[in-house]
Each structure stands twice: as C-alpha cells, then as structure tokens.
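Left out: one protein chain. Kept in place: all the others.
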Amino acid sequence: MGKPKVAFYWCASCGGCEEAVVDLAEDILKVVEAVEFVFWPVAMDFKVKDVESLGDGEIAVSFINGAIRTGEQEHMAKLLRKKSGLVVAFGACAHIGGTPGLANFVNRKKIFDWVYFNAPSNDNPGKIIPQEKTKVEVGELTLPEFYDTVYTLDQVIDVDYYLPGCAPPPDLIMKAVEAILSGNLPEKGSVLAPDKALCDTCKRKTTKPERASIKEIRRVHEVMLDPERCFLDQGIICLGPATRDGCGERCINANMPCRGCFGSTSRIEDQGAKFLSALASIIDMNEEEEIKRIIDSIVDPAGIFYFYSLPASMLRRRLDI
Amino acid sequence: MCTGRIDPQFVLKAFQSGADGVLILGCHPGDCHYKEGNYKALRRFHLLKRMLKQFGVDEGRFRLDWVSASEGEKFVEVIRDMVATVKKLGPLMTDKEKLRVG
Partner (left out) sequence: MQVRVGVYICRCGTNISENIDIDDLIQFSSRLENVAYVKDQPLLCSEDGKNFLASDVAQEKPERVVIVACTPKEHEKTFRNTLLRASFNPYLFQMVNIREQVAWVTADKAAATEKAKAYIRAAVKRVTLHEPLEKKEIECNTDVLVIGAGPAGMEAALLLAKAGRKVYLVEKNSFVGGKVARYEEVFPKMECASCMLEPKMDEILHDENIELITSSEVVEVLGYLGNFSVKIKRRATCVDKEKCIGCGACYEPCPVSVRNEFDYHLSDRKAIHIPYTGALPNVPVLDQGHCLRFAKTDSGMVQEALNLGLITQEEFENYKKQDCTACQEACMFDAITYDKQDEILERNIGSIIVAIGFELFDPSVIPQFGYGKIPEVYTGLEFERILSQTGPTGGKLLMKNGQEPRSLAIIHCVGSRNKKHKEYCSSVCCLYALKFARLAEKHAPGAKIYDIYADWCVPGKDNQEFLDSLKEKKNIYFIHTNLPLSVAVKQNKDSLSVSCVDVLGKENPLAADMVVLCPAIIPARDTSRLSEMLLITSGRDGFFAEGHTKLAPVSTNIEGIFIAGCCQGPKDIQSSVAQGAAAAGQVLSVLVPGRKLELDVITAEADENSCAGCMTCIGLCPYKAIMFDKEKKIAVVNTVLCKGCGTCVAACPSGCLKGKHFTEEQIFAEIEEVLK
C-alpha cells in the first residue's frame, strides 16, 4: 500500500494557512515522508483534472483553508469532498468564516460598487465590472460567481474535523497530522484543539480580580497597555473568555487582546453573542443611561464580537440587504 | 425563568428560527425576584440591540419591557404594541436561500 494521499487547498483566504504549513519547519519533512501530496496549488503544479481523475475517497485527507465566497470555491470544495476520505477545515476562515466573513455585513453589490467604482484609487470610466460570462472572439469566457454571502466550509460540504486559528499553530497541525496518520481520531466534527476558553492558559489570568467589572471601555490605541494585566480589567475588549484555547496566546504575548480566531468552545453556538453576554454582564452599572453610555462607547460591536466568526454565527449575515 | 437567564443566543436563535420580533418581559428594576437578574438583562439587551442594528434587524423587532404580575393592562398594551410594530415591519428573514439555512 502506498503512502496516504493528501490534498491541500485554499479558498477565500490570505495565504497565511499555507505559511503555517511552512512554519512546521523540519517537521514538514516528516509529513512529506509520510504522505503523498496529490494537490497543493500554492506549492505544487497539479491541475483540477488531476483531482478529477482520482477515485472517490482516494485522497486520505484534504485540508481546505479559506472561506467559501465564490462558485469556484464551492465547486472545488465539493470535488475534494467527493474524492476524500476525510476533510479537515484548516484555519479560521474554513472553520468559522474568518475575516473574509466580515463581508457578510454588506453584499456583493456594495462590494463591487466600492471596489470597481467608488474606491478613490479607481479609474473605471467604462463602469466595467466582472461578468460571469463574457463573449470574446474565441468563444465565451467565464468567471466564477461571486456570492452575496461568505460561507464556512461546513455550510457547503460535510466536514470531518476542524483545525482552528488564524493561522493554526504548528503544534496543533502536527498533532492533527499525527492523529490522522495513526488513525487515533476523536469524534467526527471535533475541533482539534482544547475545549476550554483561552483564559485557562493565559498568563494574565492571575491579575484578574475575582469580581470582574467594567466601568469604561477603551480601544487599544487609546491607552498604554499594561503588558501583564488582564485586558478586560484594563477596559480593553478581549475575546479570550469566549474563545477556544490552543493558540499559545500569540496575540496576548504581543500585548494585543484576543480577537477570537479559534472560535468558541464546543458548548457555545454563537461566539459573538456569548461574548456579548459576558461583557454586558460585567458592566458595573445599573442606571439605564450609564449602561447605554458605556455600550455606546463600543465602536462597531458586531465587528469586534464576530471578528472571525460572522458566517458561523446564528444570523450569519446582515439580514436587510 | 428570570430575565437574567436570557442568553443573547436565545434571542438570535429565535430570529434564526423565523421569529420576526423578540420581546423580553421582566420584573421592574428593583423588584427582581432574584435580586438583580433584570439589571443583567438590561445590560445585555442594550448591547444586543445595538449589535442587532448592525445585522439589519430593525430596533422595533427587539424590545425589553418591565411588566409586573399585577400589570395586566400594561402587559396587553405592550404585547399589542409589539405585534403592531412587527406587523408593520413585515417578515424578517425572507431569503433563506441566501443564508443557506433551514
């Protein structure tokens, strides 16, 4: 029996997840040793038809990163699903939508209007925007459909496992690969990371007072951040309490609060709503006007609470456009 | 159940499941059977309402009011008012296709 076949594909993503693989450093050699890559557009020269020519389920595992925002991405996800035994949603965008998912606060028209007409750097006198079909001399050119809504990978195909993070940290990637290779896998649908909140391992936890309370909310650029004190205790919104652990606190160690790229724990359905609930609860005011004053001082609450998870949220997108 | 038990997820779940409006009714501030659950509800309500606006959910669709057990008339008035407001706004989630839910 040959080495297990592996595919690595990207959808709506930044390329950071591919970088994460490179960040495995020497470990990548172990991976290459153990598996056979059959598809990895960013690194190797395979074509779609190479995938199409494989048998159903022939690929042992496909790692798909990025959210689904175009018809082509959905098509490729479905193709890989058909050809793979396992599909792993790799990284925050495939897992919960990621930052591309913030586009769900607008729609295709708004995006196109900005990108092709209204952005100050544009020069588009002919008002040309991409068309799905364009007739040219040699025939018809096609572009994939650009969706109104960004989806998570599991909203378009069945996903077996999730590797969270923007991007997933190398240790979790290696653990996942080892688990897959050894067949020692948890229950289907699991997120391959600890199922506790980030505070569990956060070094700043010890500085948090037992009775958490917030009287003022500040933004990171407005104050000198104490490099040791709990962000929430400094009035800085930190999604750590509502975010799954396992990232190694890379942001926290760089003195930046958590933005929630690992998504919620398994017990939560809507990360943003649950963070909202926790944050609002510890606002230390009972007077309605005071409560409103503090709440109004939060700039773009939905954008912060769903920094990474809007497509995976209960409402998924802005509903009136 | 105390209004303090109301998890914003419940509200979103209701909208997600097709509710066109969500009304939370609680005991008056200072009169909470569980001491101050309603204050927690009040804080969550205001933040959630602000956030729902960003989701394109009209303010009229989400309301918190205080009605005690002895305020039958107010209860009726609040319900009627809420129903009228929501009816005027019409259905919320019309394009399930776009959301790929359900």
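Letters A and B mark the chains in the order given here, with residues in each chain numbered from 1 onward.
Following the convention adopted for this analysis, a contact is a pair of C-beta atoms (placed from the backbone, for glycine too) under 8 Å apart; a residue touches a chain by one contact, two chains touch by 3 or more.
Note that the coordinates shown come from a computational prediction; the quantities given were computed from them, not determined experimentally.
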From A:Gly66, A:Gly240 or A:Pro257, the answer for touching the chain not displayed is A:Gly240
Identify the residues of subunit B touching the omitted chain, counting contacts across the whole complex. 1-2, 4-10, 13-14, 17-19, 28, 30-37, 40, 44, 70
Using the document's contact rule, name the residues of subunit A that touch the chain not shown here. 195-200, 205, 208-213, 240-242, 245, 264-269, 274-275, 277-278, 281-282
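Rule of thumb we're sticking to: only the chains that are shown with their structure count from here on.
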How many angstrom lie between the CA centroids of subunit A and subunit B, rounded to a whole number? 30
Complex interface listing, subunit A residues touching subunit B: 105, 148-149, 151, 155-156, 268-270, 272-274, 276-277, 279-281, 283, 285-286, 288, 291-292, 295-296, 298, 300-303, 305, 313-321
How about subunit B: which of its residues touch subunit A in the complex? 7-9, 11-13, 15-16, 29, 36, 39-40, 42-44, 46-48, 50-51, 54-58, 92-93, 98-101
